[in-house]
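All remarks here apply to the structure that follows.
For this depiction, one protein chain was excluded, whereas all remaining protein chains were kept in their positions.
Let's turn to subunit A:
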């Protein structure tokens, strides 16, 4: 008789955890979702009859709630190796990708908990132990902390005058400047507007760069950057539309951004700016400091006789220089004749006038100088103080350029790459990228990012690598300087995103001069 087939063995069911409360005094599960006791007098342990024998310890909580979570020590997390590994995987999942908000959050959290300078891991940081090595909270130097304090006190008291001069700042973190954006004033009278009139002084420091956040404070009225180590001024300064006075003397500035001209037109308010003292400005000639005294004679009206009466004999550039002086005299003269924007007794037009221009330098698509291009103004060696330039009337006709305005493939993909990942990250993950132009382009992209982006001065498109650049010399009148005629020749660097843009701009300059020659009035600034 066949026995029935044996049934499979019963599965061993896991023992259900009992729902009963644990009576032991210890709470083992630290990660339980049980709400923490709210009051210090709450019974933390079970107040059953058995517990009455044992002496009960009253628990007190001191400090903020997040400090009471002592069990989440980073040390315990670090001991389990597998946990760290799985976390390391998650770090790259895009959640922690370079994000201003998250960094700001972590820095503000760590500031809240421990003060800004300590390296103790905060509550947030315990989840990912190497968070701080990856994205260090901006460690502020002593000087920066002092500056931060100054900004905070100004914001609290409602003072519009932020004096951060002479603090010995070597760099200025954007997070210090950013709070000033929130500044607003309460007007005393009804007709005043709410816009603050910020005065920011950063003079007598050792700053080499400025944070991009400073260009977003578009209510700055006075910006003092005297006696620093700045080498260039960002074109984004054109965003400060309310700027009335700018002081950049005593830096290492060799040229001004062309975009600054948009602030100097009479419709804007920038009337006072101090540039020329202590800056190694690039000029068409070496000997231009004596310029003003010569122009004074010209301004009176003898500029036609100038060439005969005052021949410069000892310099090779004499005749060329005289032509430049004559041109400046003419512009002053024209301003006097047409009564355009006259300033008190000196009869100087307050509009900037284009006097001369260097040749257009062309770059190939990866940012190196193209074949057959003249030297780029930004590549002129430091010890050289002069740059070959032409007066507007004998500016050579640029080569006809028929290439398109479309950025090169290199430029387009570089733009996309840097929008997605920071260059720092790219370098970290891809440690040895090909050298040469590739690396240089990445460095450039890094600069542009830190500076807050670049727009083409001709078509207004965003770009990273300039394809064309040239220097324009403008005669700019400024009030508030010392006595006499203080119209000066200043170099402005102009950049374009494509050769076509550069060509268009050059043709515009020439045609504008043609109009001047016809009407004897220069109106080349749009």
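In this section, a contact is a pair of C-beta atoms (placed from the backbone, for glycine too) under 8 Å apart; a residue touches a chain by one contact, two chains touch by 3 or more; residues count from 1.
The definition used in the following text is that contacts and distances are computed from a predicted model.
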Among "RRP15-like protein", "ATP synthase subunit delta, mitochondrial", "Elongin-C" or "Eukaryotic translation initiation factor 3 subunit K", UniProt-listed name of the chain not shown: "Elongin-C"
Hidden partner chain, residues of subunit A it touches: 92, 364-366, 404-406, 408-410, 412-414, 416-417, 420, 426, 429-434, 437-438, 459
